[in-house]
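All protein chains but one are shown in place.
Order as written gives the chain letters A and B; numbering starts at 1 within each chain.
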Amino acid sequence: MSLIVQVIARLLAGMLFLFGTYVVLHGHLTPGGGFAGGVLIAAAFILMSLAFGSVEQTERNSYTLSSVVESLGGVLFVSLALAGYLAGVFFFQNASVYGTGTPLKLISGGIILPANIAIGIKVGAGLFAMFLALGASRFVMKD
Amino acid sequence: MIELYVLLAAMLAAAVAAIEIKDLLAAAVALGIVGFSISIMFILLQAPDLAIVQIVVETLTVVFFAAVILRTTNSDTTLAGGLKRELVLPAVIYVTFGIVFLILMGRVMAELPRFGSPTMLVAREYIALGLERTGAANVVAAIILDFRGYDTLGEGTVLFTAVVGVLTIMRRAGRKERNREARS
Partner (left out) sequence: MIAMFACMVLLLVGLYAVVIKRNIIRIIIGFSLVEYAVNLFFALVGFKHNGIPPIITDVAQSRSNFVDPVPQALVLTAIVIGLATTALMLALAMRIYEKYRTFDVTEIRRLKG
């Protein structure tokens, strides 16, 4: 890609990633949450891989890394749900280390904050892996 | 709510354009127009969560479509020729279904509560108990992660299955081809 696109992409990808993390972390206070923030994080990675060089070059390492990170996000979400067992109550009960906390602050909402982080990781890595599979596999030739 | 109806008209026009335009890339862009007008409608319907998710998902949808179209072919070669003989039966079935569907939807909409005054039987409890039971200020986040957490767990499973499906379909070589390559 040309130089202008590369310079702008470097700035924008950093801001997109920061904004996506903000939306994920404040999911219980402002609109947004894990899904919107996860898709924004995936968009930041896609922008970097589109602007810098061919998509085929980033294929092999990023492929396995993103699918592993996505599975880790899923495992984190299920283990948070199993944390209800450790606290002695039902599966998926809202039982976290700090309880419900003070409302309208960042540390509040029980298990909602870690669950948002897990969903953000899962959705972001999964969508980036899907984009790499669609855009970088070495099969289809143009006619 | 005049803006709502203007956006609905734009959405329908873009939808008809998306399925009739000859160039496939332009059809993907028209699909993007449909998605963005729906996200503005979500803002007018006082649903900011949905608007954020719809905008970013729509952008990624257009990017995925463009990635596939640019790697294969750009033009639609099936629009030549008129109504073929094998399309008569699906067309008749579709028209019949459309008429029956619209009649039934008319009856259903007479039974639903009027547009603009929903009967919030379940939501009243969630709104009243939301802050003190979960501690979250966003009632929608409290619903999807605490009151109805199983649905989010199911959604995680569906997303995981879709990602595994895409990675499997676009894999480099299956086991048989790898054995054949290793043997030769």
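The definition used in the following text is that contacts are C-beta pairs under 8 Å (C-beta built on N, C-alpha and C of every residue); 3 or more make two chains touch, one makes a residue touch a chain.
These numbers were taken from a predicted model, which means no experiment stands behind them.
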Positions on chain A where the hidden chain makes contact: 30-31, 33, 35, 39, 103-104, 123, 126-127, 130, 133-134, 139-140, 143
Hidden partner interface residues of chain B, rising order: 4-5, 8, 11-12, 15-16, 18-19, 24, 27-28, 31, 34-35, 38, 41-42, 45-50, 53-54, 57, 60-61, 64-65, 68-69, 71-73, 76-78, 84, 86-87, 90-91, 93-94, 97-98, 101-102, 105, 109, 112, 114-118, 120, 122-123, 126-128, 130-131, 137-140, 143-144, 148, 151-152, 155, 158-159, 162-163, 165-166, 169-170
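Basically, only the chains that are shown with their structure count from here on.
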Length of the line joining the C-alpha centres of chain A and chain B, rounded to whole Å: 21
Residues of chain A defined as touching chain B within the complex: 23, 27-33, 35-36, 39-40, 42-43, 46, 63, 67, 70-71, 74, 77-78, 81, 92, 94, 99-104, 108-112, 115-116, 119, 122-123, 126-127, 129-131, 133-135, 137-140, 142-143
Residue numbers on chain B that touch chain A, as the complex places them: 48-49, 51-53, 56-57, 59-60, 63-64, 67-68, 71-73, 131-138, 140-142, 144-146, 149-150, 152-153, 156, 159-160, 162-163, 166-167, 169-170, 172
